[in-house]
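Then we have chain A:
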Amino acid sequence: MILDVILFYGAAFVALASGIFVIAQRSPINSAFSLIVTMCSLAVMFAMLGSGFIAVLQVVVYAGAIMVLFLFVIMLLNAKQDEGDRAGGIGRAAIFLGIILAVQSVWVVWNGSASLPTNYKETTSADVARGLFSSPRFLYAFEATSILILSAMVGAIVVARKEKGK
Partner candidate 1 sequence: MSWFEAAHAGFVQAALAVSAFLFVVGTVGVFIRRNVITVMMCIELMLNAVNLAFVAFSRAHGTIDGQILVFFVFTVAAAEAAVGLAIVIALQRNRQDLDVDSFDLLKG
Partner candidate 2 sequence: MGLLSLLILLPLGGALVLALGRGLSDSTIKRFSFGLTLVLFGLSLALLAQLSGFESSAAYRFEERVSWLPQWGISYHLGIDGLSLWLIILSTLLTPISLLGSWTSIDERVREFNIFILILESAMIGVFCALDLFLFYIFWEAMLIPMYFLIGIFGHGRRIYAAVKFFLYTMAGSALMLVAFLVLYREAGTSSFDLPALVRSPIDPGMQMGLFLAFALAFAIKVPMFPFHTWLPDAHVEAPTAGSVILAGVMLKMGGYGFLRLAIPLFPIAAKEAAWAIAFLGVIGIIYGALVSMVQPDLKKLVAYSSVSHLGFVMLGIAAFSPMSVVGASYQMLNHGVSTGALFLMVGMLYERRHTRLISEFGGLKAVMPRFAAVFLLICLSSIAVPGFNGFIGEFLILVGSFTLSPALVFLYTLGVILTAAYQLWLVQRVMFGEVTTPKNANLRDLNAREWATLLPLVFLSLFMGVFSSLFTPSLEKPVMKIIQDARAKTITRAGVAPVLPSSAEPRAETGGDQ
């Protein structure tokens, strides 16, 4: 129990900190690694919140596959470091708006979650599978995802392919 609590809040802290690192780093590589850290911390939180299956997926798919893709592209393109923090007026405006938005959204979820039900229960991958396939409700989305991925594939190929003769 105590371990749960420590793990959870520790992970939350790490997630927040590494999240800030993501946007504070000038180098894309560093950002990417920070992001991976964030994702892993989030995975811990997922687990503590009783969604073990999702936590695993988070690490495997997200931190593993997607972020590798990112890293790969960063390496491939030999992405330069960000040229400093010259975010300019847009950045400052965004920070300003971000503060407002943070206040608002944190306030909203804080107050909103106070009235949430507390039907806590651990879920396993079987629950997820049952939820996903026991009714046609999510079947549709599941099948649609295949189209999504296919079109992403085709799209990626079409876009990134080298021009013939170039």
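Convention: a residue touches a chain if its C-beta (ideal position, glycine included) is under 8 Å from a C-beta of that chain, and two chains touch if they have at least 3 such contacts; residues count from 1.
On how the list was made: all candidates are chains of the complex that A comes from, given by their letters.
In this text, all values refer to a predicted model and were calculated from it rather than measured experimentally.
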For this session: Please name the candidate from 1 or 2 that touches chain A in this complex.
Result: 1
Problem set entry | Parts of chain A lying in touch with candidate 1, wherever the complex brings them together | 1-2, 4-5, 8-9, 12, 15-16, 19-20, 22-23, 25, 28, 31-32, 35, 38-39, 42, 45-46, 48-51, 53-54, 57-58, 61-62, 65-66, 69-70, 73-74, 76-77, 79-80, 82-83, 85-87, 90-91, 93-95, 98, 101-102, 105-106, 108-110, 112-114, 116-121, 123, 127-128, 130-132, 138, 141, 145, 148-149, 151-153, 155-157, 159-160, 162
